[in-house]
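The structure's right below; bear with me while I get my questions together.
A protein chain is absent from this complex, but the other protein chains hold their places.
The block that comes next holds chain A.
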């Protein structure tokens, strides 16, 4: 089968990046192990919390664990694909973005493929194993709908997270010294999705759950998998709306990105 020439180019970038990374083998494994451990700690934190309280926002430990596991899979998928986009700030500050703009390829795919970090795949694997384990523990009443949901929800959630990553990174086009601003929404969003949204105060919940769509990453799909009603009274159908939220999220991110690139002011000579 003939491959699209551009696909060949992106694959070549990917292979080169992996090869370049294996030049520093020790640091590669160190990163792979440490990032897996860190994301496992997020799950452990949920369990630790339940030593102090029997229920959280109206949810039991198993239910909370499912929410956390779904959120974790979604985040780790997004993080593995576009998470390295937070290096954009360095690209802009050092002017290396110029080099990317001079190549006959989109800047975003160059960042995604050219900076791909294989160590982050370990985290995807780890989060999928945790989800599988949680599902076995909970043993929901499996239906076709639920089986579809358990695959579709993390994918849609990953798209929502990826959109936040991309949109957040564009802040650097306007403010080179944007620091950790975008991380408040990406890593902040990850932490938000680990718990039932019913535990958060109103204004905060409004922004993160509904405004940025993080409620659709793990919370609503988990309700449907568990067969419980939303204590906040949202209709059950929302569990199926994650893909509908993901589409406008991607479009908005793409728009912000385009405007950002146009606004780029290269530094130095």
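The rule is simple: a residue touches a chain if its C-beta (ideal position, glycine included) is under 8 Å from a C-beta of that chain, and two chains touch if they have at least 3 such contacts; residues count from 1.
The working rule: contacts and distances are computed from a predicted model.
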Look at the options "MoxR family ATPase", "ABC transporter ATP-binding protein", "Putative cytoplasmic membrane protein" or "CoA transferase subunit A" and return the one that UniProt uses as the protein name of the missing chain. "ABC transporter ATP-binding protein"
Option touching the unshown chain, where A:95, A:133 or A:211 are the choices: A:95
Out of A:62, A:103 or A:206, the sole contact with the unshown chain comes from A:103
List the chain A residues touching the unshown chain? 5-6, 8-9, 11-13, 16, 19-20, 23, 95-96, 98-99, 101-106, 262, 264-266, 268-269
